[in-house]
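Only a single protein chain was left out; the remaining protein chains are all shown in position.
For chain A:
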Amino acid sequence: MSVSEQQVHKEKTENIDNNDHEVLVQANHIKKYFPISGGIFKHTVGHVKAVDDVSLKISKGETLGIVGESGSGKSTLGRVILRLLEPTEGEILFENNDISYLGNRKLRDYRKNMQIVFQDPFASLNSKMSVGELIEEPLLVQSSASKSERKEKSVELLEKVGLRASDRMKYPHEFSGGQRQRISIARALALHPKFIICDEPVSALDVSIQAQVLNLMADLQDEFNLTYLFIAHDLSVVKHISDRVAVMYLGRIAETAPKNSLYKNPLHPYTQALLSSIPSTDTRNHRGKIKLSGDLPSPANPPSGCAFRTRCSYAHDRCSMERPELKHYGNGHYVACHLYDDTTT
């Protein structure tokens, strides 16, 4: 190993050690409750607890995957972190600055750094705008770039995401789902963001196209040193792209760990069931399935104590009385379950 290589190597290992100091996004005790109105005067009769006390940290250059079934609050959490939705409680830090209560004008400066790619590229692109206009719009709003600079930039971005410069003049309906998702990604990249939330970006796409878009996202992450929060329900996709994974259930994080630790050694009974229900393409070795009975309870009326206890085969008395906290099991593996009370700190 030459001297310079050694130096690079050293820097890399230091980077890993220093992860804690390089936190880009941090969410502390986020709660998002949606009021339910009822009665003749439409007063509030209850709350849907979409996100119920969630804390997380995302380091620079890292991909944090969030998995959960529908109704688990994963998309709401993403939107609260971007402040597309106002948090009911809790704080959001971006590069150690509290952005949870910034006004619109100040928030706009931060928005340059944070972008989102949505699931449905048919609904998220304005059908009356050309691809060029769509990609240049963020530049028009956020930067002082001239018309020709904007055009140059949009051509560059289109080529980056694997489309052609001539596609600038076309409209979204002329593209397939995968190509539209590429346009959404180009638009998200326009302002050189540091952080991108990907909300089910490939779940509407066919598998062969899904693989293309996932490869593209990985390439762009390397090139621009992006940090992703990747929200999806597909556990294999999340495993492929993430460094760390958080499993959400009914508005809470049940378990979070570096991906290999989570997938090889799932601790929470919910994660275990979730992983065992994925149909496997290995025709000889079918995994034994842990069957969950019943459906997700309503987030308007979650079970007392542990939210998962109504479907959990290990549930005991304590689970209905006391809500389990997310505790450290070792090596960055956190779990919220009373089964591990003696082994976690």
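Please note the rule applied: a residue touches a chain if its C-beta (ideal position, glycine included) is under 8 Å from a C-beta of that chain, and two chains touch if they have at least 3 such contacts; residues count from 1.
In the analysis below, contacts and distances are computed from a predicted model.
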Check your understanding: When you check the chain that is not on display against UniProt, which of "FecR family protein", "Peptide/nickel transport system ATP-binding protein", "Cation:proton antiporter" or "DNA polymerase IV" does it turn out to be?
Key -> "Peptide/nickel transport system ATP-binding protein"
Practice item. Specify the residue from the set A:208, A:331 or A:345 that touches the hidden chain. Key: A:208
**Study point:** Options A:37, A:97 or A:277, residue touching the unrepresented chain
**Key:** A:277
**Study point:** Options A:31, A:47, A:112 or A:233, residue touching the unrepresented chain
**Key:** A:233
Point to revise | Among A:115, A:179 or A:344, the residue in touch with the chain that has been omitted | key: A:179
Exercise for review: Pick out the residues on chain A that sit against the missing chain.
Suggested key: 69-70, 176, 178-179, 206-212, 214-215, 218, 233, 235-237, 239-240, 263, 273-275, 277-284, 286, 289, 291-292, 295-296
